[in-house]
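Only one protein chain is missing; all other protein chains are in place.
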Amino acid sequence: MRFDLDRPLELTFALAPDLLLIAGTMVLLLASAWGTETAKRQRAVGRWSIALCVLTLAAVIYMWWAGHTATRGAIAVDPFRWATDVLILLGAILAIALSMDYLERERIDVAEAHVLILFAVSGMMLLAAARDLMIVFLGIELMSIAVYVLAGLNRRSGRAAEAALKYFLLGAFSSGFLLYGIALVFGATGSTNIADIGAAILERGLTTNAMLLAGVGLLVVGLGFKVAAAPFHMWTPDVYEGAPTPMTAFMAAAVKAAAFAVFLRIWMEAFPYLNGAWHKPLWYLAVFTMVVGNVVALVQKNIKRMLAYSSIAHAGYLLVAVVVSNFEGASAYLFYVFAYTLATMGAFAVVIALAQTGERGQQIEDYAGLWRVRPGLAAAMAVFMLALLGFPIFGGMGFFAKWYVLQAALRPPSQTNLAIWVVGTSLVSAAYYLYVVMVMFMKARPAEAPSPLKVPGMTRFVIATCAIVLLVVGIWPRPVLRVARRSLPQLVHLSEDLPRAPAPPR
Amino acid sequence: MIAWLLGFAFLGSCAAWPLSFLFGRRASGWLLALVPASLFVAFLDFVPTIAAGRAVEWRMTWAPSLGVDLTLRLDGFSFLFALLITGIGALVVVYAGDYLSNESAPSRARFFTLILLFMTAMLGAVLSDNLLVLFLFWEATSILSFLLIGFHADSPHPRRAALMALRVTAGGGLALLAAIILVGMSLGSYLLTDVTARAYELAQSPWIVPILIGVLIAAFTKSAQFPFHFWLPNAMQAPTPASAYLHSATMVKLGIYLLARFEPVIGAAPRGRDTLIAFALATMLIAAFQALRAENFKTVLAYSTVASLGILVMLVGLDGPIATVAMVGFVLAHALYKATLFFCAGSVLHATGLSKLRAMGGLVRFLPVTAVAAALASLSMAGLPPFVGFISKEFLFEAQIQSSWNAVPMAVAVLVNAVLVAVAGVVTLRPFFLGRGKVKHVKHGETPALLVGPVVLSLLGLLLSLEPDWITAAVMRPAVAAVYGADVALELPSLRHGVTQTLALSAVVVGIGALILRFWGPIHAHLRSRTLIDRYDTEHAFEAITRRGGRLAAATARWVQHGDLRKYLWVVLASGMAFVIWGHVATGRWPRLPDTLPGWRIGPAAVALIGIGGAFAAVRARTLVSTMVAVGLTGFVAALTFMMNGAPDLALTQFAVESLIVVLLTLVLLVLPLDAPSTRTRRERTLDASLAAAFSLVVFGVLVDMSTTSRATLISDFFAAHSYVSAFGRNVVNVILVDFRGFDTLGETTVIALSAILAWSLLGPRTSGAGGAAVARGRTIFILSMTSRLFFWLLTVLSVLILLRGHNQIGGGFVGGLTAALGFALISLADGTDRARAMLRVHPISLAGGGLFLAIASGLPGLILHGDFLRHLWLEIDVFGIPIKQGTTLPFDLGVYLVVLGTVLAFLFGLRREAAR
Partner (left out) sequence: MIQEALFFSAVLFIIGVIGVLTRRNAIIIFMCVELMLNAVNLSFVALSRLYGIAGQVFVIFVMTVAAAEAAVGLAIIISIFRHHENVDLRNINLMRG
């Protein structure tokens, strides 16, 4: 049906999955705040959190399947939102599963950790749904505040505290920019609704409005920070390294997915007519992000840090989708994030499985000869590395993901140079991804190396699932491709493919 | 049909792992060889089709939206490769069965799996018609080669060699991908057949130069051409069966395959052929030179392989049909004799454990059959009649004579071929026939499995030449036709034609070769003493680039990622500025000064001045307390401005929030004895000041500009068009109720509740230290202590009043909760937090949670009765004749009130626990 968002009941229905999640999260919040901190309770809350996520997932899929649409309002009801929700929830489920084992091993008996993840997911789902800058701001803050705390969850670790502080201060600072940007855009267009902003820019010819230009610039800073695009990426490695590993995985996968979803939606719907002016800066942002991420990743010794830089590089590839900001870009984003979520989650799961208590054993060299002692883990890690590299066949759907982004860039009006940058920086990335593979398969295991701990069930499950899904979709990508192709954002004020922005009137 | 073959190959390689365990040391090689052997036989089935000049096609959609379809096509050229891959594959597997008999069972299983997977990938590469699929298989062969080279990974050499080979070949693969993208852009198709058919169109593409560069890099890396040739000799660290298979017979020819497929495009492009031939000649010369210097059996063979690959690339580069014939013939001949020689080298290695040619001798006594096979293969390699090598060499010279090229390639070819003759002689004579007695005994003798490969291949090298009709009709002619694009009538050279030009050239080659062979010792010794080339070859360049790249990356990392938060902030600001400036530059919109200065009014200006003063003081203040006071001042000025702008509700809220933040900060400062010394150096001050000045300048530029815009458009037009000034004087909270139906209030309440739990879980441990044993560290202020009770009750009553204020609207909850929290904060400031906690009695988290439930539940009656969530219901009761209107807004407000109160208290008590640690 077509929801009339001005009617509260229909608005309630349009928000049903989000409300379900928030309500369930509240119950879990109360359940986790009382009582003593024990590993058992932590696991119980974790299980319920997963159950809640699955329930929400079911609601999302139902809404998707029912094919609802909505009138112009603060909330978007379209396949793009549901698809993004699925990706976010997938990341959350995997992250909660991982953190159950991790928290137990590290003796961080904080049941709230799972609830915090759920809170962050609520924010992310709001972001996926947002068609109003107000909701965007609320979603971003809800997500960020929860994630700040997740980064500092391990109270015993000085690094975790530093990670949380850096993330918090930089995040709050960039939120200030985002907010000022929103204020200026509001000042220029008179609306915070994304669709109305787009219409106002077109109708009133605001493409050269000073206030709007400044506002968009500040918005780019704020959003660039959340997606970890260089040069706003500096928090990423420190935070990823210091944070507990499952939370790092969650940040790398879900936070990025949500932030990119809203980035794309704003760019496709509110600012398509500014593309003439903003195409170049975004182009440079994408290229700079790819280069910095990949080059600095080359010299990393710590696997978490290496994966952090790799996630920056992937933000660069995803920015390509924002640069083109057409429907092809949106579906490429969905497919890419699916592959990226699986590979990143899997890789961090292996990191968790191999780390000794206290986050030791996370240097890449610690993986020497892993093939001899844990062949399964080594093979899975190889799949994840190759998937992140975008290697065909052995990297599963990783190749198709990268190819999809390239396709999006090559659709007319084609960004051939951008595509060449993607391929060129991928070449650089081969050096560090393959180095991990080489270390695992070919280096001899030092005699004094501690034998890896037994891998707990949940972690094992996550690793296996990620690897198998990656490989299977890599061999048979059609269904997923079809879904990605059909899950487009519904642009309220535009019926067909976006026209390229006309050159701004001088 | 051909897809089934590919699938069978893949299944066979998957089954290799368990099967090799099942059948043990002796039988598994023979048994697993059935996979490639049966494929070979199956491919022979296509002979009639291929010989008739047709191609077999098979198509399956794979990822249609991405242009990736599984399009397989078996034409003459693919057919030649398919036969080589499966045929030699079968022999390699048999050979490996015995060669690896010393390895552990898992090692052997791994080898079989890898080699069969490699065979699958290789078949896929030569069968696919879609360039993308070709790329997929191309990269797969790279990684399998990597794993095979690093098979004996315990020592660093194979590891280094494997990684080098992978970096070079996989990198080349990405160059291929770039080229494929551009081909797709130019032709709108990724089909190889389209590339061949529309070669001229492609050559006119604006992207032709990058396309050719990409293709050439890919082919040169894969086929070990200068300047990427260095990985191949290093790759000899692989087990010998893998070397025989990958690094001489099949994988390295994939580059040639690609070049041959792109030959029409290269020919149509300006200077395409010249480039190809130039690189080929360089490769041939360097490889020949290095072959003379090499010491190890396998290294000598590797360099001769590089030289042969150079010859093949040159043949692709030469124009004319005979060049194609020569190329196709040489692919076959080289595969036959070089694989044989590798097999023989492997047998020698296996038998003696020696690797240097110098140390070997007289092995004919121990390995007689191997010696004969090696001799046959060497004769073929030397190009002597009646071997296949002779025929291919005749064609080589014929092609050169007929091509439009000058004498340079000819001279180089003569020289290099002479060296190859010498190499052929050395690798046979030295280990097997000369120097009797150098080797006294061998560890292993010959076994059938070790003999099948060399014997079959070396005999084929003889038989195919003696009885050439079948192979010519069934394989060679279709292959040539597939590459050249037209059928070429073949006339095989023979000694019966008398002395022709080519025969004379062959004789010269053999003559020079014999001379080099005669003086091999001195030449070898002399060249080895020259080390200049070792210092300046491309291998060192590659390593230096890798090292430099690493250092550059490390420097970048240190430069970008210094860990200093202040500089991070700095960069964020600078980039933000850059974006804003860019927006103006891109639109050509430079700031303009307004025509008239805005008329400033005294009142607001004064208020603003106070606020600015406060803010400035906050930034400059030396102590935390003064900063706090200054920030508070600014906050209150902000509230005042809200009021003046017609938002009294917001002003009230702002007052409450500001007060609360001041109290919270005070509490924090009581817990943490902090001061704020100035720690900046002079340089940092200058830097900060300049950035701040720049930032101010940019913002003011925008602002000034904005004021001109807003004079023109914002105010007059917009007011005229829309005429709403309606916000003035309306109660915003009321609007939230009317326009937003409480959803947003609910949303922000959620945020608040969230922050409660966050503060609670961040601050201090819950189980230990929270007891009353800890002593309060906060100083008790006497006067405050006396008056705090009074204030507490005053504030509580006030908060309830605010909650109930405007009893037909939502709105009091937030401010009310803040006010109540202020009361508790005062108590804890005066008497310590424990006292405040005792007064509360309830757990603050329960307070927050309960409040949230209340807020949500208050919407339910509306949902049930009217189908509107958060639509509030009203009830009028007459109490003693006075009508009291009450609605479900009250529970909602009360919920918000409780959430806010609980959150603040959770924070307060958390701080307390923190202090108690």
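A few remarks follow.
So that you can tell them apart, the chains are marked A and B in the order they are listed, and the count of residues begins at 1 in each.
One rule holds in what follows: a residue touches a chain if its C-beta (ideal position, glycine included) is under 8 Å from a C-beta of that chain, and two chains touch if they have at least 3 such contacts.
Remember, predicted model here, so these are calculated numbers, not experimental data.
Touch with the chain that is not drawn comes from one residue among B:A268, B:L703 or B:L840, which is B:L703. Touch with the chain that is not drawn comes from one residue among B:L127, B:L254, B:A638 or B:L901, which is B:A638. The chain omitted from view is touched by exactly one of A:L21, A:A59, A:V149 or A:I352, namely A:V149. Touch with the chain omitted from the figure is made, among A:G91, A:G242, A:G316 or A:G329, by A:G242.
Summary of contacts with the chain left out: across B:L434, B:A608 or B:V800, the touching residue is B:A608.
Where subunit B meets the omitted chain, the residues involved are 554, 557-558, 561-566, 569-570, 573, 598, 600-601, 604-605, 608, 611-612, 615-616, 618-619, 621, 624, 627-628, 631, 634-635, 638, 641-642, 644-647, 649-650, 653-654, 657, 660-661, 664-665, 668, 671-672, 674, 676-680, 685, 688, 691-692, 695-696, 699-700, 703, 706-707, 710, 714-715, 718-719, 724-728, 730, 732-733, 735-736, 739-740, 744, 748, 751-752, 754-756, 758-759, 762-763, 814, 903-904, 907, 910-911, 914, 917. The set of subunit A residues touching the chain not shown comprises 134, 137-138, 141, 145, 148-149, 152, 155, 158-159, 161-166, 168-169, 172-173, 175-176, 179-180, 182-184, 186-187, 190-192, 237-238, 241-242, 299-300, 305.
Everything that follows uses one rule, which is that only the chains that are shown with their structure count from here on.
Here the spacing of subunit A and subunit B, counted between their Cα centres, is 17 Å. For subunit B in complex with subunit A, the touching residues are 61-68, 121, 132, 135-137, 139-140, 143, 146-147, 150, 153-154, 158-159, 162-163, 166-167, 170-171, 174-175, 177-178, 181-182, 184-185, 207, 210, 549-550, 552-554, 556-557, 560-561, 563, 565, 568-569, 571-572, 575-576, 579-584, 586-589, 591, 699, 702, 705-706, 709-710, 713-714, 718, 722, 741, 743-744, 747-748, 750-751, 753-755, 757-758, 760-762, 765-767, 843, 845-846, 849, 852-853, 856, 863, 867-871. Here subunit A touches subunit B in the complex through residues 7-9, 11-12, 15, 22-23, 26, 29-30, 32-34, 36-37, 110, 112, 115-116, 119, 122, 126, 134, 138, 141-142, 145-146, 148-149, 152-153, 155, 165-166, 169-170, 173-174, 177, 187, 190, 204, 207-211, 213-214, 216-218, 220-221, 224-225, 230-232, 234-235, 237-238, 276-278, 280-281, 292, 295-296, 298-300, 386, 391-394, 399-400, 403-404, 406-407, 410, 414, 416, 419-420, 423-424, 426-427, 430-431, 434-435, 438, 441-444, 477-478, 481-482, 485, 504, 506, going by the rule given at the top.
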